[in-house]
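Here it is: the structure, laid out below.
Only one protein chain is missing from this complex, and each of the others stays in its spot.
For subunit A:
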């Protein structure tokens, strides 16, 4: 029996280890220059790339942000020594203790502090150690950061604030190291929320978030920190917030996901293609939860007539519900089947039962079959 990789528990032969899905993913660039074929990357002048994992790409983005903006500071619990996921390695010694520093263990305190820094016009990059622990800062994020500009009539804003937080399942995280709280924040006008799926995406979206003149939450799928490696442009670049990415074009079904869920969906699509050779699948990485790219999803569903949404967070009032409602309004006459959702169950995130809880390959395939048979 092979050694279990760090992260996902080994499952049955039908459910390959997550790390294997990532390692064979065609969505990760392993071909240097190939990334510059993508219009979003083609405008980057330097074609130099470096093969790095997800946390190193985050580290690179943070270093770039600190280097290009003297007002930028980076802070949170344990960031000074490099962070519990190594995302801030080497930054304290490079940029100084007044720019990269530990805060007391208080999420409401460090987010409130970041709002104050940003409200003075500086750039504040705050880290919440796990997305599961963002809730003590919920009041500061929802009532304060998100409304700062609106309530002051644009006299003040805290657009320089970015909150990074590792989220999503990791194989053995239980209740409080696994959560995907994006839907809580999707209900908050004034915020932006993004979930990058890969190292190159993480660098570009994080830099865009840091430079966007609105408060942005970036949720980094922690299972990808070491697992996902690709060739990432060395240059300073950003990717657009609020835009989805079509990872694969197809005619018969639209599949929408975000974050690490995309690797599960990629494998589910491969198996679906083998099972239904005359069908093709369009896979969309939503990337931004708020504001979300409804146009890209609607255009796709109007073409395919079927939509499957998959997310790790619980079903009820998960972000899939928002997508489903919007698509139902916009694509009613084109839909061949009801919009389908494969999600976590409406329970706390379990420990030992994780593989039965997550929207796994088999659960996705089962729903695809139901969509075709409707």
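Simple rule for what comes next: a residue touches a chain if its C-beta (ideal position, glycine included) is under 8 Å from a C-beta of that chain, and two chains touch if they have at least 3 such contacts; residues count from 1.
In this text, contacts and distances are computed from a predicted model.
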Which of "tRNA methyltransferase 10 homolog C", "Trafficking protein particle complex subunit", "2-oxoisovalerate dehydrogenase subunit alpha" or "Translin" matches, in UniProt, the chain that is not displayed: "2-oxoisovalerate dehydrogenase subunit alpha"
Which of A:20, A:108, A:280 or A:317 contacts the chain that the document leaves out: A:108
Residue, one of A:31, A:139, A:249 or A:369, that touches the chain absent here: A:139
Residue of A:242, A:305 or A:350 touching the missing chain in the full complex: A:242
For subunit A, the residues touching the chain missing from this view: 71, 73, 98, 101, 103-104, 106, 108-122, 124, 136, 139-140, 143-144, 147-157, 159, 189-190, 192, 213-214, 242, 291, 294-295
